[in-house]
Structures are given as C-alpha cells and as structure tokens.
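For this view, one protein chain was removed and the others were kept in their places.
When the chains are written out, they are named A and B in that same order, and each has its own residue count from 1.
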Amino acid sequence: MHRTGIRRFHLARDVEEALSLLSAYGGGGALLAGGVDLLRGPPGQVEGMIDITGIGLSQVGEARGGLAVGATTTLTEILKNPAASAYVGGILCEVLRQVAVPPLRNMATLGGALVSAHPWGDIPTSLVALGAEVRWRGEREGKAPAEELYRGEFRGLFRSAVATEILFPPWNGAFAYEKIGRARYDIALLNSCCGVGIRDGVVAWARVAVGARPDRGERLPWAEQALVGQKPRESLWGEIQDLVQGQVEVGDDRRAGAVWRRHTAGVLVRRALIRAAEKAGR
Amino acid sequence: MKVTFNLNGGPQYLDVEPGEPLLWLLRQLGMKSVKEGCATGDCGACTVLVDGRAVRSCLMLAPQIQGKKVLTLEGLGTVDDPHPLQKAFLDSGAVQCGFCTPGMVLVAYELLLGNDNPTRDEVAEAISGNLCRCTGYVKIVDAVLLAAQWKREGRWR
Partner (left out) sequence: MAVETRQRGAVGQSVTKVDGPALVTGKPVFTLDLDVPGTLVGKILPSPHPHAEIVAIDTSEAEAVPGVRAILHHGNVPRIPYTTAGQGWPEPSPYDTVLFDRKVRFVGDRVAAVAAETEEAADEALAKIHVEYRVLPTVFSPEEALASDAPPLHNEPDAEGIYDAKRNIAAAVDIPVGDIAKGLAEAPIVAGATCEIPYSQHAALEPHCVIAYFDEGGRLVLRTSTQVPFHVRRIVARVVGLDPARIRVVKPRIGGGFGSKQEVLLEPVAALLALRTGRSVRMACTRQEVFVASRTRHPMRVTVRLGAGKDGVLQALDMEVLSNTGAYGAHALTVLSNVGSKTLPLYNKARHLRFHGKAVYTNLPVAGAYRGYGATQGYFALEVAMDALAENLGMDPIELRRRNHIRVGETSPIFEKIGEGREGTAQIIRSCALADCLRIGAERIGWKENRGRRCEDGPWVHGLGMACAMQGSGITGVDMAAATLVMQDDGSFRLLVGATDLGTGSDTILAQIAAAELGVPVDRVLVYSSDTDFTPFDTGAYASSTTYVSGNAVLRAAQDVRQQILDVAAAAVGERTEVLELTDGAVQSRKTGKRLTLSEIGHRAIYVVDQRQIAATASFLCPESPPPFAAFFCEVAVDRETGVVRVERFVVAADCGVAIHPKAAEGQLEGAILQGIGHALCEEMLFSKSGRCVNAGFFDYKIPSSLDVPGIKAILVPSEEPTGPWGAKSISEIGINGPLPAISNAIYDAVGVRMIRAPFTPERVRFVLGATA
C-alpha cells in the first residue's frame, strides 16, 4: 500500500510529453491511467509515475460507421456515451456493465484494460471478438488489431508507447456477451463474446471468442467457419456447442477446472450465439 | 510535491509525497471516515467522491487530486445536523458496525445526485462495489430508497 519506490509524479500534458518522460526513465517509468491495476499490487520498480489522464485521449465518437474510443476514457464515460450505447446494438455497454463495479469503472480506462490484458478480462475477449483496432504512439505511430497485438510482444511495445485510441469497426449484425463468475461481482471463470450477421436467411459472418480458459480470450475460427452459410436454427447452435466442447483449448487454474471449462465454453457460446442471432434477426 | 485541491468545500494547499496513497493523505488530514479495509481496491471502505464520482482512495496517489474536488463523509453532515441520507441510514437500521458506512453513504450519494427515483436493483448495482459483512445489504438498500423518497419530497437541502 505504500509505494516507497515512487519518487516522482508527473501530470503529462500531451502524448509527446508522456513519451519523452517514459523514455527519460528508461525502464523506471510507468504510464498511469485509472491506476486500478498499477496501484493495486506492490510498487515493483516504478520510480516515476506519468499520469496520462490529462493528455486529451478521453473522447468517444463515431468513426467510419463504427466507434472510436480514446484510450484514457473511463469505463463509466463509455457507458454514459450515446454513441457507445448505440454501437452494434449496445454490445460494448453490455460488456462493460459486467466489468468490475461502479467506483472501479469510474477509474478504470479502456486503454488500461487493453494493456493489462488480464487473461480473465472481459474487455480483452470482447476487443478480440469485435475486431477492435488499436492505435498507438511510440517512436512511430502504429495501428494493429487487438487480436494481432495479443499474439505478439505487446507488453514490450507499451513500455515505450502510448495506446491512444481503440477503434471498433461497424458490424452488420449483432453480438452478445456471456460471463460466469463465482459471485455476481467477480472476474470471469469463463466468458464468451459472439456475433453473427444474417443475410438471406443464412449466417453471413460469425465471430466467436472465449476467454478465461484460463488463458486470454481468443477467437475460435473453426467455429466461425462452421457457422457461415448455415441457416440459423436450434440444431445449428447445438452443433456449434458440441464442436466447441470438442475442440476448445482449456486448462485448469485455482478458479475452475478444464473439464468444467470445456463443457461450459460450449454452453456459453451457444447462448451468446442464440441471443446475437435473435438481435440480428430483429 | 505541492498539490492544491478542494476538500469538503475548503481549499487545501499541501506538500505531499509523490507515492503517497490518497487514502493515507486524507486520514492524515483528519478524514478518519476514510477506512482501509483491503488497500487493493476490493472492498470500497476507502471510497471518496472526486469531482462527484465515487473512487477508491487506496488506488489513487495523492498528486492525482491536483485541482480536484474531494468529498469525504465528513463533508456531508454532522452528528447534530446529519444529511438526510445519513439520517435514512440510521432510521433504516442500515448501520451495524459502521465500518462500511462511509463508503456506502458516499456511493449512494453519487447515485441519488443523478437519480432520485432508483429501483431496488439500481441501488443494489450502485452499492455493489462496497462490501458489507454485517448487514446482508437489505437495510442499506432500504435506507437508500428512503433517502430517495425524501429527496423527491424535497426534504434534501
């Protein structure tokens, strides 16, 4: 709780200042957004705290038919934003309402969640499912899908770069989110974010992601492929459930075992798909 | 380093350590209603309002409140003149040990500022980040609903 290691605190004015402070500290500086993760554990090696909540990255707006969210926007700000609420039938807000609790959502930022990338996180699973793209500024500007970032050395990247914006693409269809915790306010024992688009009575596209297995949420491309071109009907969802239960990669941790995760992953995917298809059909 | 902020309506101009948790600073300033139940953001006992929003003061550093407005329970009402919300907690039997009470009152205050006719579920959601081990929350929700009713009746000042 006492952070003896912290020697300096900076309120950065813009991205440039944040970046130059970050590089000035070498490995000893940290970007501070909501602080929900950073100030929770032991201080570690952080010597200089660089507060980035004042660098002008807290806005939400429509962008190219989708949604653009500044990295330091708090989860509460997103939840209260009309554009965010309207995005793909409100899926982002459906997810965020299940993240932590109101006072933590008042503090936590989308960028922080992206970078912390907790394996049990609701946000990473959803970013991947929704095909969110991340913009950052480091030595150079960069842009990549969250999914791709998570496959690479993103932790190293954000030691010398600031995530600036998360872009959510438009989807002609709908998504739904499912989560199971030990209590209603809990991190996920398992989560799933799925979406479908339906055209001419068949599934035109599908997104299926499952997280907290216990590893970080990833898409199940084979399940998506199995959906495309099919008629949305009761038996299809059952088949996908079986498929997921047969093939999904799961593991044990202290929160839940692999057998339960395997079984339940199929159930959550089926339920999310049914709800998404219902919404998409409307 | 120097920080300037507003605490319960009064200006503060102080020298703080860059790594000092806001929770400690506030307690040092005599705001003993700000409690430490976990120091890891999990319990809500350290809740204060910063610019009208409930936050965990254990997960904030003192310098982060530069230029902001902080409200602790001390700024809401007094023993002789409690805020109606505090009175509602008393009347409803919502206080047992009272350790969670400061945080509970403040998150309820945040809720009622924006919504004076919440449902039971909305109240439960608003206080869900504040753990109480004594009451089972039943009477806390009752208290917030009672305070909301008083607010609708114009009995808040």
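Here, contacts are C-beta pairs under 8 Å (C-beta built on N, C-alpha and C of every residue); 3 or more make two chains touch, one makes a residue touch a chain.
The structure presented is a predicted model; accordingly, all values stated were derived computationally and were not measured.
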item: Hidden-chain contact residue, picked from the options A:Ala176, A:Leu189, A:Val210 or A:Leu273; value: A:Leu189
item: Identified contact with the non-displayed chain, of B:Val3, B:Val70 or B:Val105; value: B:Val105
item: Residue touching the undisplayed chain, where the options are B:Leu23, B:Leu112, B:Leu131 or B:Leu145; value: B:Leu131
item: For chain B, the residues touching the chain missing from this view; value: 30-40, 42-43, 45, 72-74, 76-79, 82, 86-87, 89-93, 95-102, 105, 123-125, 127-141
item: Chain A residues touching the omitted chain (full complex); value: 1-2, 4, 101, 180-187, 189, 254-257, 259-260, 263-264, 267-268
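Throughout what follows, only the chains that are shown with their structure count from here on.
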item: Distance between chain centroids, defined by C-alpha means - chain A, chain B (Å); value: 30
item: In the complex with chain B, residue positions of chain A that touch it; value: 1-9, 11, 32, 35-36, 39-41, 43, 49, 51, 76, 100-104, 106-107, 184-185
item: Contacting residues of chain B [partner chain A, same complex]; value: 1, 18-21, 23-24, 36, 39-41, 44, 47, 53-56, 58-61, 63-64, 66, 107, 110, 125-126, 128-130
